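Note that one protein chain is taken out, while the other chains of the complex remain in position.
Let's look at subunit A:
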């Protein structure tokens, strides 16, 4: 994948402001502050508006699993609703496959949703009067796909999420985990390119949550969708994400890989999050590796770039000399000093 490829989603200077006449208020605030987002947001707050998303800028590459993380009220749910155009967006641009969807016609949006977008909701959003298979087939039904065809496709995705045998149950007869499987199946029915998941596992028990996370990763490994995934759980974000955007009070404060977030937090707010997580389980060897062959000792404990720090450390428990690191193909790409591994695991006491 080249950097020049069109990103699946690109947001530029995206704002969502709540309040009467928000459009004009935002334009005023921005022109008065000379396009300084922080000042404009402060100005809006003073006037009683709620700037729920402030000047968001990011791209989601094709096939990337992009996680937006933040506490409740940080604007992450609003942001995903802007991108999916469930909310109109007060200012800025959203490009989906290179096309700006802000201000697109109702018809164009409906078409986009029918072909390219799928969404999973925190509380499932299942239609209570439809059976599992009817729920899953609904996105096809609105497009006028014939009954036989849509039921066949629904059956396919139901199998994909492991709900065989529950096709004719109603949502109220299912457990929470099963309901979310239906939600996932429904969002995949039209085989969308872009997949939105709004805190899909937050309402589930920890055990079920982990099960579904693993299955989600399995499904994603085969489908390779471009994903925007919302969560308030840092462990979930670190486990699933290719890249993470951390939001606070409507602002994106940091965008980076899980390793970046854990090892190089931009401020104390992000550091607070990563404090609770065992760094060794999330940061990868690549983050402490020095490029090139370099000087190293005679031992080769078999480290690879994708190993977590914990695993690497376990391999070099008794070593003091730098050791080689290989990539997936087995070629040596750099060296790691065991003391760097240990140092990276130090808990910040700030």
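The definition used in the following text is that contacts are C-beta pairs under 8 Å (C-beta built on N, C-alpha and C of every residue); 3 or more make two chains touch, one makes a residue touch a chain; residues count from 1.
The criterion applied here is as follows: contacts and distances are computed from a predicted model.
Engineer: Identify the UniProt protein name of the omitted chain, choosing among "[NiFe] hydrogenase diaphorase moiety small subunit", "Carbon monoxide dehydrogenase", "ABC transporter permease subunit" or "CU044_5270 family protein".
Structural biologist: Hidden chain, UniProt protein name: "ABC transporter permease subunit".
Engineer: Using the document's definition of touch, tell me which of A:15, A:49, A:121 or A:201 contacts the absent chain.
Structural biologist: With A:15, A:49, A:121 or A:201 as choices, the missing chain is touched by A:121.
Engineer: For the chain left off this view, which of A:139, A:280, A:322 or A:338 is in contact with it?
Structural biologist: Once the missing chain is taken into account, the touching residue is A:139.
Engineer: Can you work out which residue in A:76, A:113 or A:153 touches the chain that's missing from view?
Structural biologist: A:113
Engineer: For subunit A, which residues touch the unseen chain?
Structural biologist: Touch with the absent chain occurs at residues 81, 84, 86, 110-111, 113-115, 117-119, 121-130, 138-139, 141-143, 183, 186-187, 190, 196.
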